[in-house]
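As you look at this complex, bear in mind that one protein chain is not there, while each of the others sits in place.
What follows is subunit A.
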Amino acid sequence: MAKIDYLEALHQALDEELGRDQRLTIFGEDVGGVKGGVFNVTQGLAEKYGDRRVFNMPLGEAEIGGLAIGLGTTGHPAVAEFQFADYILPATNQIISEAARMRYRSQGDWTVPVVFRAPYGGGVGGGFYHSQSTEKVFVGQPGLRVVTPSTVRDAKGLLKSAIRCQDPVLFYEHKRLYHSIKAEIDPNEEILTPIDKAAILRSGTDLTVMSYGVTLQYVLQAADELTQQGLHTEVVDIRSLYPLDKATIIAAAKKTGKVLLVNEDNQQGGVLSEISAVINEGALFDLDAPIQRLAGPDSPAMPYAKNLEQAFLVQADAVKQAMLDLAEF
């Protein structure tokens, strides 16, 4: 079986769903034509499915979002690509005021079965506006699902599920995972990842680490290394950033009594803060240590200068050290 990377998994998901559902359209800046997006996720799809279903959009993110929502309300599922998660902000009104509210405000008369794809994350020399994690802007909006795959298998399965989901889904893809992780995926297997469930990627009894994105890869690597030293880590891939899979999170926290939360975004006011609150409510008396958060600094965005960029990013050795510190608490 051939190994594919995270980006190819996303491409396969889109290809398969376009083939399955003739109503589905995919569009965004540079998404159509021969280029297939600035990261080439949609390369070849316009040629295969026609430029009525896979097409370029003018540079107007509110229109990209609104086009998808309008299509969705009339029974046409759609995938709108925002070129970078940093550029999704002009579409915030469409995503929150329209997509997230539509089902509730009409009590189910109108629904928005669309996916908003957003490549996020730093470490690519992208400076302020090509590196950001913008998920905390959008989590906490009832009616809007916010998910992110952190494995190759989920890149495919979660995107397919998001397309089939009748809710609007904001789908974050970490840019640095596009080509850095590979896995064997059977092209004939229909992979549909549950859209609202966290995943246990390693089972352990000494400490629990929850993460998503590139930092999850660091957690996995450290967990495997620490196993050699006799430390066994429960690793949780959060996957659904909103709503949170509270049951899995609480159970994993209770299991070891020591919890470390890791993400690339700023520490305050983000996804980790909410996870921490969930654990406090559901598992406080099973904890043996304060919940730890390892995250980016609370400064606005990732600088361009290499040394500053690397200093902003949560690094693999910092993750391992935080895990060791917590294990010894």
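The rule we apply is simple: a residue touches a chain if its C-beta (ideal position, glycine included) is under 8 Å from a C-beta of that chain, and two chains touch if they have at least 3 such contacts; residues count from 1.
FYI, contacts and distances are computed from a predicted model.
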{"item": "Omitted chain, identified by the protein name its UniProt record gives, among \"Chemotaxis protein CheA\", \"2-oxoisovalerate dehydrogenase subunit alpha\", \"ABC transporter ATP-binding protein\" or \"Pyridoxal 5'-phosphate synthase subunit PdxS\"", "value": "\"2-oxoisovalerate dehydrogenase subunit alpha\""}
{"item": "Per the touch definition above, residue among A:R101, A:K182 or A:K246 touching the missing chain", "value": "A:R101"}
{"item": "Contact residue for the chain not shown (choose from A:T111, A:S180 or A:Q267)", "value": "A:T111"}
{"item": "Positions on subunit A contacted by the hidden chain, ascending", "value": "23, 25, 52-53, 57-58, 60, 62-63, 65-76, 78, 90, 93-94, 97-98, 101-111, 113, 142-143, 145, 161, 164-167, 192, 194-196, 243"}
